[in-house]
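The structure is given below, and queries will be raised subsequently.
Only one protein chain is missing; all other protein chains are in place.
Every chain is named by a letter (A, B, C and D) in the order it is written, and numbering of its residues begins at 1.
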Amino acid sequence: MTGPGTGRDLRLVEVSKRFGPMTAVDNLTLTIPEGSFFALLGPSGCGKTTTLRMVGGLEEPTEGRILLGQDDITTKKPYQRPVNTVFQSYALFPHLTIFENVAFGLRRRRQSEVKAKVVQALEMVELGDLAQRKPTQLSGGQQQRVALARALVNRPQVLLLDEPLGALDLKLRRQMQLELKQIQTSVGSTFVHVTHDQEEAMSMADTIAVMNQGRVEQLGGPVELYETPATVFVANFLGQSNLLTGTVTGRNGGDLLLDVSGHRIVLPTARSVSASNRLYVGVRPEKLHLSPNGAPVPDRHNRLDAQVIDSSFIGVSTQYQVRTRWGQQLSVFAQNLSSDLGPRPGHEVQIHWDPASAFGLDGTQDAQAGAILDPELGGVPAGTVS
Amino acid sequence: MTGPGTGRDLRLVEVSKRFGPMTAVDNLTLTIPEGSFFALLGPSGCGKTTTLRMVGGLEEPTEGRILLGQDDITTKKPYQRPVNTVFQSYALFPHLTIFENVAFGLRRRRQSEVKAKVVQALEMVELGDLAQRKPTQLSGGQQQRVALARALVNRPQVLLLDEPLGALDLKLRRQMQLELKQIQTSVGSTFVHVTHDQEEAMSMADTIAVMNQGRVEQLGGPVELYETPATVFVANFLGQSNLLTGTVTGRNGGDLLLDVSGHRIVLPTARSVSASNRLYVGVRPEKLHLSPNGAPVPDRHNRLDAQVIDSSFIGVSTQYQVRTRWGQQLSVFAQNLSSDLGPRPGHEVQIHWDPASAFGLDGTQDAQAGAILDPELGGVPAGTVS
Amino acid sequence: ACGTEGASKTEAEQAAATDLSDKDKVVNFSNWPLYIDVDENDEKVHPTLDKFKQQTGISVNYVEDINDNDQFFGKVRADLAAGNDIKRDVMVLTDWMAARLIRLKWVQKLDPKNVANKKNIEPSLTEVEFDAAREYSLPWAGIMAGIAYNEKVTGPVTSITDLLTRSDLKGKVTALTELRDTMGLILLENGNDPASVTDAQFDEALATLDAAVKSGQIRRFTGNDYTQDLAAGNVAACIAWSGDIVQLQADNTDIKFVTPEAGGIRANDNMLIPNKAAHKKNAELLMNYYYEPAVAAELAAYVNYICPVVGAKEILEKSAPEVAKNELIFPTEATLARLHTFKALDDASERAFSDKYAKVIGA
Amino acid sequence: MTTATENRQGEWTGGGHRAQRTRPPLSAALSWIREHLVTFAGLAALGYLLLPVAVVFVFSFNDPAGNFNFAWHEFSLDAWTDVCGIGGMCDSLWLSIRLALVATLGATVLGTLLAFALVRHRFRGRQPTNLLVFLPMATPEVVLGSSLLALFVQGGVGRGFTTLFISHVLFCMSFVVVTVKARLQGMDPRLEQAAADLYATPYQTFRRVTLPLVLPGIVAASLLSFSLSFDDFIVTNFNSGNLVTFPMFVFGANQRGVPPQINVIGSIMFFLALFLVLAAQYRTKASRRATK
């Protein structure tokens, strides 16, 4: 991890952007240290692209300032900023060949060795052969890679990536992720990366900001965000969470003792962000162990009875839906350690977890915030949430 | 799973498409049963979009025929086919509002209750509020959802989805996947789904075709493809695989005995697609167990010594890179069952796996086909493969 | 493909159509714009035409669709050559165009019975080369070509030589694209009679003109639009038509018209009846009507061109003495004596002259 | 790649919502000017176009001493209060307007169809057709006019409104083809593909997707057609029979002096066009508000 520099940090100070009556970005304040890899994560329409556009100079903030180091760049022209963007819509120049698309920025700044640099950039994105084609003759993923090469080849101080790998298959995406990370480390650029791929965000970014409706809900390192989300939205949006509604009934050393629908559940006080009496106890599906009813449960683990209602195989692991005695549905992921088939729908099972792998949240929020809503399984009707 | 119908199966018979000298689709023969959910998976530029466009009638095959049930639709006009497409590039009508975009197909076929249907479709994709906006006033993900609604609202016999969820965040994507699956089941349409999200393909599709350079490499159910890939390309492209080069030294009942760099490895004969002497033994990273050196290893498991060289946390699990004694690098995924930290880089460990969870492949192929190439870790230089 | 039929082969009898005049009491009259009297209160009303209708019961379809002799010829040529009715019974064209049409036998002889007033024609106009006995044509109005100058810009310019050579006029002189007017005046200046111009005389005059063009003395060759340049001061002196100057003087009293010392050119616009005209008799009656001195006087007072009808001046001396006194409408005998007409050219020389002339005016 | 063609700078993303920023007034003014340099040049070009109209307008209030209306004499509303006072002028104006309208309609339809075929289809004879379209423009107007006349005479077609319509459509059509082609070239074909995919027949695709997207080109082309037809003198003169169009009237009047009424007509035509556009604009705005 590159330590936060202070020289050329990118700072957004109380930035807002309104389109007529609609507020796309709402009083956003962020510091992105020089040379860091910063990820913006959030649901569709939450203002990620708009934020990047303001940094790139393509949109002027309605309010607030944007600083790069000591320079206020709020009103600087895009072409005066040492910032490049990989556009979500690619925005390739249709009249230029792939080669000339990539060479565009270099030529504008009269760089030397354009040819070598372009060729290298194209090879990096595996498009060396297609240099002479026009953008319309490429597949979606190929176009996206051109957009990537076109920005990267300029080695900008700040690189804005708006879902730069969205159209790539997993293999190529992973490969590009590695390339990106490597370039970022070697060039020392600041990368601001918008992605909807949480694994991507978590494995690449030094810092992640989770946005929601134009605001940042939580900001921190990947592990921190995952292990101790601060809000229900973050808990649900970044990975999945099972949220059990509990009432604090007492304390035991460093632990809170809770009542969850009549079951006694333990949660380390240090892992709760809320001191209120009503809490959500959050447990990630992969932290829940599934075992046949009556099998031994490790000491101190919380334990609940449940019934499997659904299972689905997704390669590395199997996802189970189980129903507790009081009818709440929980997700459990079990890694497919062997080819054995696990429990089937209908089986009675027990679930248990290490209290230290759970987290506590303020219990007054909407438990569905940021969650997947499954109409089939009786979630809140999709249309009413937006 | 919907059983393959015979009435209105979609069949591609020896279909090829060439753009000048470049062959995008190469003698493709496929049968997609009526009412099934079919996924096309493959690297960028392998011909997925081109295949869909031929089915949709937007591109005429250079060779071959396309049939829907008994009808040869090869030369039918797009508007005469009961087929709708969700375009990779969205292709929303810029002069129409979101509402009118979605209503377009209904109006063309003079359907009744246009308003109600459109409103319902828009609510399904959570865009009820934005019906009166123009496409340019939407975020990338919102545009993609409009494209989805515009096709779905027509309830076509065959729905072609070209990465319909690519611009959506994980949450929304999962939700849309559930919606799609539900619609597909209730309407009984045939869905042909191009995706680069393997989890998506595996969790949604009845049948998956893995394409590579215009050809289908393997076709089958998700579990079948994952558990017993037929080629190195499929093994590497669909999930990750560790491939160990082995030579058959003998047999033992239903098992092959192999020598892998001096280690004796067992592989059930039934799990090898090749009868040749030189095999790759493939093991998925999640099927490899990592345990401290000297810990007990279950009976019959294959076992190797290794050293951890890298670990990275990705939420649900941690990915380890380990190096065997003979220097081969292997990937191991370990589910994060608790918040304990696992072994650190440098630790000596043992890895073991159930022979029944491995698979055997013809050992004469390129072991890198379809694999992620990591330049940093000494993979084949990216530019030379394409 | 084969060639078009020679137009002059049309027999005179073939020229006439069944005359519908008695059944169909109308006459179609094509004239130039602003070439007829209009009512003070309603400009759509032409009092002389109304009176004609009262007298004869014949109504006149009056159309102002002749803007230019060549343009008009171009427009009706194909039909006339093909022996078609051009849907006009009377049309007004300048001498040389009238000459061409007569030569081509595309117009009909007038029936003397119907145009008794022909006797009132100004004596100097009774004999013209192209229509020796005025069998085909009767003048509608006349124009003089001479020199006009803007007194504010220059002193008097009274000779063509001055006009074409005086250095203070360089670039401030225009001449007319109309060959007969410009070349006629130069021929007179050279002491030649335009009525009997020879090829050699023409070439000599053309050389004079060419020199003036090459030296930049002549700014432009113009149609009617010289008036504007003259009034705006862009042009100091020019070859001009008297009728225009009468009107210009109302705008700008600095504009003067002179007949050059060596003489001026006179031309008339003539009423003609095209072949196949359906209302020939009605047309003749109309022509006859405009040769009544009273009617001619009323017309002249309004349009300000030379009146070709004897007796009109006398009437105007009573009703509008200032019009009667205007030399440009009623030239004195002395002036009339200095006016000349241009030779009626045959087809070949017309083409030869105009081609040579065109090369000078559009180098 | 781009799907939306309407996204452009400064339409809804810019302008109105920008924050007021404090900058030194002089440099702010300078940078404002610099940013709007193109707009200034554009407006200057418009000024150039409108200058003669201004003169025409001013002189419509002149009361010329004689027949010639080019020296300022004195202010008068006579021409405005008695527009149709000049015999035949308003008839000719009305004729020209009707002619220009139908000719524009004809040329726009034929030319648009041709443009579509030429841009969107590959067919045998495409290249020759492409060239043929340019030929009428490359033909001197006298030649075009007299050739048509010869054709009509040979074919025994009487001259009048029909022959004018035919000839105006002929010379306007090329202008339409070129203008619409310029719009069509580079239009994203995927939008039409999407329409076809959504059950739109070729006609419906054209009507619902292509046409609205090409509309600016078609509007531009019909504006050109209208002004070409309305302003034409030569071809018209050959083929008008005994009809007199407005330019013919003006041309003739010019022989003896253009009356100020012609300036009035010029001004009225100008303001009428402007008024119609403003009215249409106001109506769509009002109806949009109503449906909201």
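The definition used in the following text is that contacts are C-beta pairs under 8 Å (C-beta built on N, C-alpha and C of every residue); 3 or more make two chains touch, one makes a residue touch a chain.
Criterion: contacts and distances are computed from a predicted model.
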Given "ABC transporter permease subunit", "Protocatechuate 4,5-dioxygenase beta subunit", "NADH-quinone oxidoreductase subunit N" or "Heme exporter protein D", the protein name in the UniProt record of the chain not shown would be "ABC transporter permease subunit"
Contact with the hidden chain, among B:Gly42, B:Pro78, B:Gly166 or B:Gly239, goes to B:Pro78
In the full complex, which of C:Ile66, C:Val90 or C:Leu104 touches the chain missing from this view?
-> C:Leu104
Candidates D:Ala65, D:Val83 or D:Ile166 - the one touching the absent chain | D:Ile166
When the complex is taken as a whole, what residues of chain D touch the one chain not shown?
-> 2, 4-5, 7-11, 15, 36, 38-39, 41-46, 48-53, 55-56, 59, 70, 109-111, 113-114, 116-118, 120-124, 126, 129, 131-144, 146-148, 150-151, 166-167, 169-170, 173, 175, 177-179, 181-183, 185-187, 189, 192-193, 196, 202, 213, 216-217, 219-221, 223-224, 226-227, 230-231, 233, 246-247, 250-251, 254, 258, 262-263, 265-267, 269-270, 273-274, 276-278, 280-281, 285
Where the missing chain touches chain C, by residue | 1-8, 70-71, 73-74, 77, 81, 103-104, 171, 213, 216, 218-221, 225, 228-229, 232-234, 347-348, 350-351, 354-355, 358-363
With the missing chain put back, which residues of chain A would touch it? List them for me.
-> 56-58, 77-79, 83-85, 87, 89, 91-96, 104-105, 108-109, 134-136, 150-151, 154
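Assume only the chains that are shown with their structure count from here on.
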Hey, how far is the Cα centre of chain A from the one of chain C, in Å?
-> 92
CA centroid of chain B to CA centroid of chain D, Å | 56
By residue number and range, which residues of chain C touch two or more other chains?
-> none
Return the residues of chain B touching two or more other chains; collapse runs of consecutive numbers into ranges.
-> 89, 137
Complex contact set, residues of chain D against chain B = 1, 3-7, 12, 188, 190-191, 193-202, 204-205, 208-209, 212-213
Interface with chain D, chain B side, in the complex: residues 56-58, 77-79, 83-85, 87, 89-95, 104-105, 108-109, 134-137, 143, 150-151, 154
Chain D residues touching chain C in their complex are 64-68, 70-71, 73, 82, 84-88, 142, 145-146, 149-150, 153-154, 237-238, 240-244, 248-249, 251-257
